[in-house]
Each structure stands twice: as C-alpha cells, then as structure tokens.
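My structure is below; once you've seen it, I'll send some questions.
Selected chains from the complex are presented in situ; the others are not included.
Order as written gives the chain letters A, B, C and D; numbering starts at 1 within each chain.
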C-alpha cells in the first residue's frame, strides 16, 4: 500500500538540527550521518518511505523550512 | 500665504515646519526648546501632522528614524543634553541616508549646565557627535526669520541629499520674539521610491539599514557617504560677508554671535578700524574656500573667531586659513552672551 | 536710534505683556524689535522680566546687560536692575509696593504709584502695568499711542477685547502722570 | 511531485530562497517562517512592514520578502511607532530579542505599550544574548550559566528574570498579550495563530499587540537543539508559562 504521504527535504537548506526527526510520529526521518551537505552538516532524509502519514509535524518543526510535505490524494 | 508676525523663535520654528509640509514630529520637552512641541501641540487640530511627545529624546530620534524611513517629512528638536542622547540614532540615520530635520536650541554645557544660550555644541554638530564617519548638514540661523528660512531649506536639502540636516540655534534665538515673514505653505508630496511603505509587486523590497557586516561592503557605504559629502561641500556652502572690502581685521562668527559681531564691525569702522565680518551660514559644510581666499588677501592682518563657547569653530577657521594669517579667538561660555563693547575692547587691547 | 529696555517684576504683574505690547507696537511702526524673556526655572522664584530692544537698525543682541530704560515693579527687581541702568538712563519704579526707593543720582528716577492709581482710579489693579507703559511711552516717545492701541487689538485674545478701553484709560493715565 | 499526491506544506515564497544564518534548530528561523506563512496566506506582502532589532535576527531582512527597517539596539519599538504613525493602514511589527526588548529597550517597549501603539511586538525570549555570544539577559533563568553569569545567575545581585508579558499586560492600552513557544508542533501552530490574531487586532486598531515566544539558543545554551527543547519544557516554561495574558473581547476582534 502506498504511503499516505511523503516529504522532500532540501539538503542544502537542512541544518541537521534533528527537530523533524524527533517529532515524526512514525519515525520515518533520520539524519544522514554518513554524508554532509556543503556546510558540513548531516542533513535529514526519509529513512522509511512507507510510514509517512503526512501529519506535517516535521515541516512545522523545521526552523529552516527545508521540508515540503505531500499527501496522497484521496 | 506669506504672512508677517511677531513670534518667538521656537514658535516660528514650529510654524515654519508646518508650512514646509511637516508630517511627523517627535520630541521631548527641554528648556529652552519646549515651545516647539507646545506650539505644535496647539496647532495640531488644524493640520495633518502626527505629533508624539516621546518618552525621551532617545525614543524621539528613533521615531524619527522610523518615520523618515516610511517616507515622511519629519523633524525633532531638542536642546544640548537631549541632543547628546540622540547621537547613536543620528549616526544610524546618517548611515541609512534618511532625510529628516533636527534642531538643537543650544544651552550652556557641559552637563546639565545652564539654560542660557550658548554655541558650545558646535563640535558635536559639525564633527560628528555620534560614532563613525558622517556629517550632518548644519545650518546656523542668527534670527527668528532665518530660523524659519532655514527650516524650509533644511527640509529641502534633506530630501535632495537623503541626509539629515540640523539647525544649530541657541536659547536666545529660540526664546526671543522678532518680526518674521512666514513663507507660503508647501503642498508636500514625498517622492521616495526607497521608502518602506509596503512592498508592492512592481518593485523589490525596500530595506533601510546601516548594517553592513562585511568590512568591504561597509567601506563601500562609507565611500558612498563620502562622495555625497563631497558633493554637498561643493554645492551647498553658504555664508554672509559684511564690510569685507579693504578689510584688515576679519571677525568670523555665526548665529546669534554674528549679530553682535556685526555691531562690533560697525563700531570699529566708525573708529576707523578696517574690520569686517565673515559669517558661516552652513557650519557644515564649512566655508573653507572663501576664508582661504580672504586669508590670501594682502591687506588682511588677522582673523578673530568670536563664539559663545571656549573655542570650537576657531579650529575650522584655522584649518581654512592654514597658517596664512594669525587666527585669534574670543569667546564667552556657560550661557553668557558677549557684548559688542567687550569684544571691541578685547580686540583693541590684544590684537591691534 | 536704539533703545534697550527691561521690564521686571513678580510673575503675574504683567511685565512680559508690557514688553510684548511695546515691541509689537514698534514693529508696526516699522522699527526693528526684539523681545527676550527671562526663562526657565528661575521663574519659580516668582520673578519675571523681559528685555525689549527697539531700533531703526537691525538689533544685534537681544540680551543686554545695561539698559536705557528699566521699568521695575517689585523690590527684588529694583535691587537687581538699578545698577544696570545706563548713565543718564531712566528708571521707572512702582512706588506703591516698593518700599526702599532707588538711590542712584546719575539716572532719571521716576516713581509711579501705579498699583494705587489703578486700584483707586480705574478700579482694576491688573492694568497697573499699562499705566507704567503709558508713562514710559510718554517719557521716551518710543512709539505712538495709536500703535499701542493697534498692538492691544492684535495681541489680546478676542475674548479680552472688551478690556481694551480700560487698558487705554490706563495708558492715558500713565501718560498723564509724568 | 509523485503522481497521486498533492503538496500540503511548503516553504512560503515570501521567505526568500536563501539559507538563513541562524544556528541549527534556532527558533528565530521558525518564527521567520511562520510570519512569512501568514504574509503569503493572507496575501499582505504590500501591507506588512517589519522592524529588525539588533540581535541574531538583525539580518531578518535578508530573508523576509517585505519592506523592513533595521533599528538601533533596543529601539525597534520607537522605530515601529514612527512607521505605524506615518502609515496607519499598514501592518507593522517589531521583531525583538530579550536583550533588545527587555534590557536596553525597556523604556521604548513600556511606553509604546502604554501609548497603545497599534503595532505588533514579536518578542523572542531565549533568555540570553545570542548575537554577542551568550551573555546574561534580563530573562536568563535563576542559576543559568552564561558568559557573564559564569557561576549561574545570582538573584541577589542580578535579580530575577523579568516577565515582560505579565508586565505589559498591566498597561491599559495594550490589547493582546500571549506567550507562546515553538517547542512542539502544537505550540508552533499556536504561535502562528497568536501572530495571526495579533495582526487581526492590529488591523482593527484596538491597541498594542504583544506576542512573546519562549525561544531557544542551542549555541549559547551549549546544547543540541533537541536538548534545548528539554530545557524549555523543564526550566523555561514553568517560569514563563504559556497562555493569553490579555485579549480584547471576542466581538471586537471578529
């Protein structure tokens, strides 16, 4: 079953603050600890594409507006 | 319409501002300036300007900063201690290149000092009392009439150069009544595309700031300012010459003091002394060149800077004369207005 | 010709308006004038004064320390200004209230019981300043009486215009007393 | 966009597509975003004029695509007063830190509020001087370590943290005061609603509106953004409780 939603995170805008990660109710986000953006920061990405419920928590918490949220059209 | 009245300097200042299209006044009471805000408070119902009696001079100058950025024709007035409190704000305004008008109705300092008239804020006004390299255009009216004329001029120059302009007046000019011809009121229509009036789709956002955190960019802003100052220096020097033909002794004097010096010149001429008066009207830009030229005239023996302070403008006179002739100083401090007699006696006893 | 004058007394005695009227009248006659009040908290002390200069030429300083004419309405002012009247100048003093008369001999000293006269003859002590002004104008010919009347009309608020006749009476009375 | 999906949250376009200089996790960014969401959603770019303080948010004008002015440290309220009085139909806000609004700018804050100046204060209370490197602010908590209270803030000599929302609520001409935070998604939503409400009240001309945001400063608190949320919850909010301190009657606002 396709996920209810998904998010896009701008790698260069992300500062790796982790606030999205800790506020995702379905734990589908994580910081990429093995890579950095050009500012030397570990950016966030979707670790689990299937669990997103498009709740927007991550985007609302993202200080830097790095996250776009998409929701399945019902 | 132009109109003749018998008015206090401070009230005439307020009336002139109204006629020159004042849109916002922000000030705080202080002797000997308070009549400006009182007059504006009284006239408020008949006009469209906004008047705020601010909680302090600090607040007042920053309200001016905001209102000027919003594109309005705005002014604040104060007296010496209050003007000191405005220095940070003035530096911001100068750097942000906002047109507005200040008047300092000077009283004798330093400190709380006295409330009597003085010219002891000349340095502060002309060299920059605030931090950083900047100048205000500084006008030195010597009568109630000139107060009025300078207010018109000040608003005009402020807009022309996007620069704060100030009147360096004093307690006597502010408090005394004289005959004054009030010019016609101006229908003021601001034309300030840079103002923060709300970003419309047809333009980029407007930002008013004095912050340029990178030194290279800050230097650019400084160079721009210096360029402007140069232009002002080239175009806006104003002064008055009085009996300078065949002159030997030149008094340099501004503001109230220049009126007294005129009398000194008359008395000296009567007793056969070839004296004349040079009166800077713009204190910044200072009339350096005209004085330099006078200094090059052979017959001229010396200059005497007469001021109501301990010797401030005399430095600008010396810088202009540049060693070509001796430059002397006579002054009174603490709010004392020198008499023509004491000046002429001083000159006779010490310099002739 | 330059006339340098001072008007001094307690606050409320009308010294500032005497000066204003005179200066305004002179201006109307085409003269150069300046009017300079004492100002600031020294007024707390209860005294007030104004300097009036009238001339055919532009006025140099509105503040002078010696006067051709001094009109003093109380003792402290007499004490303060008697010595500052120029030699051969005129000192007019209100003699109902001032108890210690001036002592200088090198000036013309004019005592005028303005308070008494205003109270008794005009039934209004407030116009005693106009009495003194009348005396001054008579003595010095500074301005024409008509000019003073114009000045009264122009400077008094409308609601006080009914007092103009009384003021005129006072001026006349003052003129008649010297 | 993947087929079958619609975009339901995106960066507002009025927030310029630039990397903000704020430290990772700093709420300054969050509040900037929120304000610009409102500007975009309400389509009021031409109506809003902002005033930046001196503080970390001194560069706010680099990011917010509206007319803005940079005030002297502490004087944003006076500057906003000047603007709003000249342009009474605009929505004016001052954006100020706790050093700016509650220390050096106290007089301007109190008196703009007391006059009921009809603009919106957005007051970012992070209990520290962020920009200058972490000195004590008037709102620094008791015992909190900063570079100028290296042994912890000592109430005996420096007093207790000042509660600005409570204080300005006392002033009669102040219309609306709410303290919010961005430490949870729910609170962040509330913060946005509070600013919206403040703008609405401002447009009605009902008086001063004052939104205090209990904010963070991971860099100078010397902690991770995540820990900063903990600190807010455990330490800051008990002392600076969230909520509405004053508001106009509902009829007036609607």
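Everything that follows uses one rule, which is that a residue touches a chain if its C-beta (ideal position, glycine included) is under 8 Å from a C-beta of that chain, and two chains touch if they have at least 3 such contacts.
The structure displayed is predicted, hence computed values, not measured ones.
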Chain copy counts across the complete structure file, not just the copies drawn: A x2, B x2, C x2, D x2
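Assume only the chains that are shown with their structure count from here on.
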Intercentroid distance (Cα basis), chain B paired with chain A, Å: 60
Chain B and chain D, separation of their C-alpha mean positions in angstrom: 39
Centre distance in Å when chain A and chain C are each reduced to the mean of their C-alpha atoms: 87
Interface hub residues of chain B, defined as touching at least two other chains: none
Multi-chain contact residues (two or more partners), chain A: none
Interface residues, chain B side, partner chain D - complex: 23-24, 26, 50, 52, 54-56, 58-60, 62-72, 74, 88-89, 92, 96, 196-201, 205-211, 213
Residues of chain B touching chain C in the complex: 6, 31-32, 115, 117, 171-172, 175-179, 256, 259-260, 262-263, 337, 339-340
Chain A partner contacts - residues on chain D that touch it in the complex: 1-2, 4-12, 15, 19-20, 22-30, 33, 182, 184-185, 188-189, 218, 224-226, 229
